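First, the structure itself, so that you have it in front of you.
Of the protein chains in this complex, all but one are displayed in their positions.
Entry: subunit A
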Amino acid sequence: MADQIVLDVQHLQKKFGKFQALKDINLQVRQGEVVGFIGPNGAGKSTTIRTILGMLKADGGVVKVFGEDAWSQAVQIHQRLAYVPGDVYLWPNFTGGQTIDLLLKMSKQQHSAKTDELIKKFELDPTKKNQTYSKGNRQKIALIAALSCDVDFYIFDEPTSGLDPLNEIIFQAEVVRLKDEGKAILLSSHILSEVEKMGDTIAIIRQGTIIESGSLDEMRHLTRTNVNVSSTGELSTLKDLSGVHQFKLIDDSKNKAEFSVDSDALQAVMQVLTDKGITNIQVAPPTLEDLFMRYYGDTDVEPEVNKHVQ
């Protein structure tokens, strides 16, 4: 049971008119697994999620949830699933409390002690009218309703984009709890550090295609390691070694440097470094930010990301 596949997406394609929003999406989520679904704006995260939820009809490929077709069996599937949309819009003139109860009732769930606990934790005032809540508070309402559902599969589309850091931590703890209970979780984001805290698997989407997916550990060996080193010898020659990138001397000194190394060149570079006489070295595994930059940083599609790097 433990490894059972909850979500299985194979070669999903989706067109909006002539625009091919999804070209080739492959995605799996298993029980007890948190899958981070990462990609830049407009990559197709929400479109994929809406197809999984049977709100959009796939043009090609297979989307199965609990082994059933996402479009035709939507009603049955949704009985075992909870979802928080990226932009939460709530009916005007309902109070937050009423909205939470309504969302729960429609999922055939009870307002439980868990619900009250969450309302307290997130410090939500359930008597205010929806139109008077801030973006973050609207998001809390949807999160509380989803998190207090007792279902098997949770989908969050950029769940923390409006939350402050404190509430973000509460949310992350809740997700970890769900994971420990053996639930399946799909979580889209562009906040990479967030996914890193909860997820063990990630899928990177770009322009409608999953360009990389796997466990964080698997992904790491594909990537560069960050090195920060001080030595007795001069370091500038390192710059020309193959596999060394973004080389930079620190504080204009000749023997303090910072650079990143392709994983397969690590061995060779370390040898050279040893010869220089290392006085201090810090080697850090790549963060998801680095992963992200590596895939998107070199392309012309994402100029903002590039600017950010420089």
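The rule we apply is simple: a residue touches a chain if its C-beta (ideal position, glycine included) is under 8 Å from a C-beta of that chain, and two chains touch if they have at least 3 such contacts; residues count from 1.
Assume contacts and distances are computed from a predicted model.
Undergrad: Refer to UniProt and select, among "Formate dehydrogenase gamma subunit", "ABC transporter permease", "Bifunctional protein PyrR" or "NAD(P)/FAD-dependent oxidoreductase", the name of the complex member that is left out.
TA: The chain we cannot see is recorded in UniProt as "ABC transporter permease".
Undergrad: Going by the contact rule already stated, which one of A:T127, A:T232 or A:Q271 would touch the omitted chain in the full complex?
TA: A:T127
Undergrad: Identify the residue among A:H78, A:K140, A:R206 or A:K276 that touches the chain left out of the display.
TA: A:H78
Undergrad: May I ask you to list the residues on subunit A that touch the chain which is not drawn?
TA: 16, 50, 53-57, 74-76, 78-79, 81, 83, 85, 87-98, 101-103, 105-108, 111, 125-129, 131-132
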